[in-house]
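Only one protein chain is missing; all other protein chains are in place.
Think of it as A, B and C in the order they're written, each chain with its own count starting at 1.
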Amino acid sequence: MSRATAPGPWTRHAPGACGSFAEVALYVLKRLLAAIPTLLLVAASVFFLMRLIPGDPALLVLGDAATPEAIADLRASMGLDRTLPVQFALWLSQLLGGDLGFSITSGEAVGPLILDRFGVTAAIVLAAVAIAVLLAVPAGMLAAWKQGSWGDIAAVSLATLLLSIPSFWLGLILLLVFGLKLGWVPVVGYVTFAENPWAALHYILLPIATLALVEIGVLIRMARASTIEVLRLDYIAHARAKGVPESRVLLRHAFPNAFAPTLTLVGLVLGNLLGGIAVIETVFTLPGLGRLLVDAIFARDYPVIQGVMLFIALVYVSVNLAVDLLYPVFDPRVAAE
Amino acid sequence: MRLRLNLVIGGTLMGAVLALAVLALAWTPYDPTRTNLRRRLRPPSADYWLGTDEFGRDVASRLMAGAVTSLGVAAATVLVALAIGIAIGLASGFLRGWVDRVLGAVNDTLLAFPGILLALGLLAVIGPSRSGIVLALGLAYAPTVARVVRGSVLSIREREFVEASRALGNSEAYTLLRHVLPHTAAPVTVLATSLFGWVILSESALSFLGLGVPPPAATWGNMLASARPFMQEAPLLSIAPGALIAICLLGANLLGDALRDLLDPRDGA
Amino acid sequence: MSVLEVAALRIAAGMREVVRDLSFTVAEGETLALVGESGSGKSATARAVIGLLPPGLRQSGGRIAFAGQGLSALSPARLRALRGPGMGMVFQEPMTSLNPAQRIGAQMEEGLALHRTLDARSRRQACIAMLERVGITDPERRLQAFPHEFSGGMRQRIMLASVMLLRPRLLIADEPTTALDTLTQAEVLSLMKELAREQGSAILLITHDLGLVARHADRALVMQAGQAVEEGAAAPLLAAPRQPYTQALVAALPRRGPSRALPQAAPLIEARDLSVAYPGRGGWFRRAAPMQAVQGVSLSIHPGEVVALVGGSGSGKTTLGRAMLRLLPASGGSLLFRGQDVTASTGPALLDFRLACQIVFQDPYSSLDPRMRVRDIVAEPLRLPAGMPIPERQRRAEAMLAEVGLGGLGDRYPHALSGGQRQRVAIARALVRNPAFVVADEAVSALDATVRKQVIALLRDQQRKRGFACLFVTHDLGVVEEIADRVVVMQSGRIVEEGPRDQVLDAPAHDYTRALLDASLRLPATA
Partner (left out) sequence: QDLLRIRMNADIRSTDPGVNRDANTDGIAWHIVEGLVALRDDATVAQMLAERVDVSPDGLTYTFPLRAGVRFHNGQALTSADVAFAMQRYMRRETNWRCRADLDSAATRLTAVETPDDRTVVMRLEKPSALFLTILARPDCGQAGIWHRDSLNADGSWRAPIGTGPFRLGEWRRGQFVELTRFADYAALPGEPTGLAGNKTPLVERVRFTIIPDEAASRAALIAGNIDILPDARSRDLPDLRARPGFSVHSAPSMDLQTVLMQTRDPLLQDVRMRRAIALALDVPELVRAVSEGGSRPSRSPIPPGSAFNTPAMLEVPPRDLAQARRLAQEAGYRGQKLRIITTRRYEAFYEIAVVVQDMLKEAGIESELEVLEWATQLDRYSRGDYQMMAFGFSARLDPSLSFEMFTGPKATQPRKAWDNPAVQAMLDQTMAEGDPARRRSLFEAMQARLMEEVPIIALYSSTTHGVTPRHVQGYRSWAVDAPRAWGVRIVR
């Protein structure tokens, strides 16, 4: 469910890569403080939105045989018998103490639960995006450089095609072919890297491939478009007029400038993937954050939903912050603003 | 050359899907929701061109009906997203100041939400229905539209004809509607085309998680979702709607590219 | 011996030829100016010479030889070896011709590393020396800076430094200064000439500015629609042009008009101690100090008077002009219109003021809504005050269009008009409501010399006919000569000199005015 597109975030002004450490630290602090209203808004809207939704966690736990007394007992033990504002205030005050509360279905502490599940998701998303960037950016730049050639047309067509395949469908087909027909990778399960890196790799290979393929489509096009844009500019002609060889023109002059806008997109893609990963985790039955969220929603596990949402929002903010901090490395002009 | 190829291929793909939908409004080989439990999961045959699904419904008919639903939902969603997004984008781009800041915060909040949660929440509150999906996805995509519109408003408002309009004594509202709004048309058209594809994708992803347009109405997304258990014994059941989604997306993407090129001021003027 | 020989050059854009049968030579140490209107094929020629035609253009015939060596016969590698030390090129746009992501030190050294066998230290030394030479202070530290940390003029000088570092035998300069303001323009060009003389480089100078040609070129070649029309030593060619096209170009140079005696009257519009500040960038912890663009300016303009507002770039001319129309809020002082204080008026009072005032902008393209027909653009001001029926508005618009020489073009969209025509539309729009006061912000600066001449004439005629007062913002003293009654000179947000035109131009009192006058390029013949 890619929502990534055109222009960068709402505002963008970061201290330079050349800014002093104190400046950068202050800036990071400022940005994080500035994110607080957003996070609060997220927290509040999640809290109240979820409670608008019909469905009762106590009922879900007790199932079809629930008696009214049993439901009331369970609700009381879940802390759901108090009024909404009181519940919200309680949750917020807990939150300020760094406590995300406990899952009302499993009783686990939400904080560690999220971190635990995030490991899987982060591994997949980061690997997929890294692979996609490593493959797509050079491909897109070469395509732009040879604009109009057969190679370019092939790259763009491939990218557009990849972009047009639903990721979950691709995932299923990969699973069918490589898991079932060929038996190269296990079909279900997950082992953490800490346990057995080699086995872990096998489990997350297909999800990574699926995500990477789709993102490659997005990134090739973006890298190509921004490279074409850059190649039109005078400083490229200037470099050539100095007798700079083409390889150097591409690497030293076109790449950093063309990569800057792509970087923004990478940030957005990362953020979006975190939100949309649930589908992939469902296909590959991975115990990740997306799956945790969807399951928690289905189970009306309010503390978990709230925690995950807040966490995702925080990651989203941080990723964009990281992109902003990295941006001046490729485009020092940004630092000036 | 590339431009025309994009236009031709994209147009053909979208046209074909659209034609399928229009045809489905008038005629399908069978009633797409008619179950026949004695004919479940039949392979393709002369009677059932693409076979039958787990309820013995004709897959070809359902694909056609699905085109109507999927395209209809996508079109309505795009309209909702555009309406909301353009309003927000115009307001925050043109008025700037605190309006921009507040809308920016709300927008960021929405963007920080995984679309699924937003969709689920709204769907559960409104009740699962086509209009629910449309509203939910429309809201989910509105921030993206708002961002694009705001960006183009910001650049347009710096153009001198906007100032000229002010200098004529025209009111802000008039200037906004008469001189700024029309100029967001190009980027918004391009965006709308891509959006169309994304919505089809998202609707199918939501259906896949069991949150989409409620069955038994056929959408490609929920067909794909219900076909998934039969991936092995009836692969066509999943391949066909998946392929249609891909075709539709490809068409939308190519058309979007063509439009982008067409509307690019560098080549246009 | 000639450094560059171009024979029967043809350049095609698709099926269309944009350069036809062009031949010329540039001798060792000589400066050849390539002159001509926009689109006449000057840049295309320059790019062809250095072998970097943009996609879409290709050389379809002719021969280009550098130092006797035909370029088409060279391998890409040999050609590359030639670029830099053989031919250097300075581009028009200082803002985009340096790589924004690279420190300027690295960019300057790049050429040296490629073409000379010097160690890193001596390369650095060379760069520092060169930067110093082009007048960048503290060069050692500045090598570490990125291009965006420099002003346009500095960038153009750095650009020049990095090209001249390789001591090219031929320097190609494609409108190297059009993007700069008058003072900077003069500085950069003189520097370029000087460096070329020191190093014995020949120059192929491309420009549409005859003033430049007169001052800097040895020979000139006049181009029109891709073809050479006239060629010869610069001074005689401009003094006595033979071809009608060249004659028209020369005739388009501004000449001083007669001075007028205006009847005494109460000021139409008056700024008293007016200040304008742009708010500083907001932050969470501190807010940057506001930028004072106009500081305590007092200026009154009388009915029917044309006041020229001149000054260097960033001196606050535009800001003052807009503030006088209340398009920008004043941060101090007051604004009086027909004796009424309109500094903070709103509603009907503001509307009345707006109805009486108009503005013509610099950029004829961006000041017209590209999605409206020309007739509608001109009719739009007649919406207010409400009441005029639409057919009447259309009729008036047509009449106005006819008056500015655009009769019958009402159905077109702006993009289907030439730059000069567009500016006429903008003028028609400004005048259709018969304003009492018009601000023209660089209204002709973006136009070609010949077209500029016509538009100035139109403005002057309309002014004489309708009698509106006009604040004419410009950095071009030539225009001032033609049209102004009075001149106001601004520097860093303040008025530094003010007086009748002839007095200010002939006997400037302020240093800044003198510098401006020196830098403005006028043909020797008319000076």
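The criterion applied here is as follows: contacts are C-beta pairs under 8 Å (C-beta built on N, C-alpha and C of every residue); 3 or more make two chains touch, one makes a residue touch a chain.
Nothing here was measured: the structure is a model prediction, and the numbers come from that model.
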{"item": "Contacts of the hidden chain among displayed chains", "value": "A, B"}
{"item": "Residue of A:38, A:164, A:282 or A:306 in touch with the missing chain, whole complex considered", "value": "A:282"}
{"item": "Selected residue (touches chain absent from view) among A:35, A:49, A:74 or A:143", "value": "A:74"}
{"item": "Where the missing chain touches chain B, by residue", "value": "34-35, 37, 40, 54-55, 120, 124, 127-128, 210-211, 214-216, 228-233"}
{"item": "Contact footprint on chain A, counting only the chain that is left out", "value": "53-56, 59-71, 73-74, 77, 105-108, 113, 116-117, 175, 179-180, 183, 186-190, 282-283, 285, 287, 291-292, 295, 298-300"}
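In the analysis below, only the chains that are shown with their structure count from here on.
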{"item": "Arrangement of touching chains [line / ring / star / complete / other]", "value": "complete"}
{"item": "B-C or A-B, whichever has more C-beta pairs in contact", "value": "A-B"}
{"item": "Interchain centroid distance [CA atoms averaged], chain B/chain C, Å", "value": "46"}
{"item": "Centre-to-centre distance between chain B and chain A (centres being mean Cα positions), rounded to whole Å", "value": "22"}
{"item": "Touching two or more other chains - residue numbers and ranges from chain B", "value": "none"}
{"item": "List of chain A residues in touch with chain B within their complex", "value": "1-3, 5-7, 9-11, 37-38, 41-42, 45-46, 49-50, 52-55, 148, 153, 156, 160-161, 163-166, 168-169, 172-173, 176, 180, 271, 274-276, 278-279, 282, 290, 293-294, 297, 305, 309, 312-313, 316-317"}
{"item": "Residues on chain A engaged by chain C in the complex (per definition of touch)", "value": "26, 30, 33-34, 147-148, 232-235, 237-245, 252-253, 256-257, 260, 330-333, 336"}
{"item": "Residues on chain C engaged by chain B in the complex (per definition of touch)", "value": "322, 325, 327, 350-351, 354-355, 357-359, 361-363, 366-371, 380-381, 383-384, 415, 426, 429"}
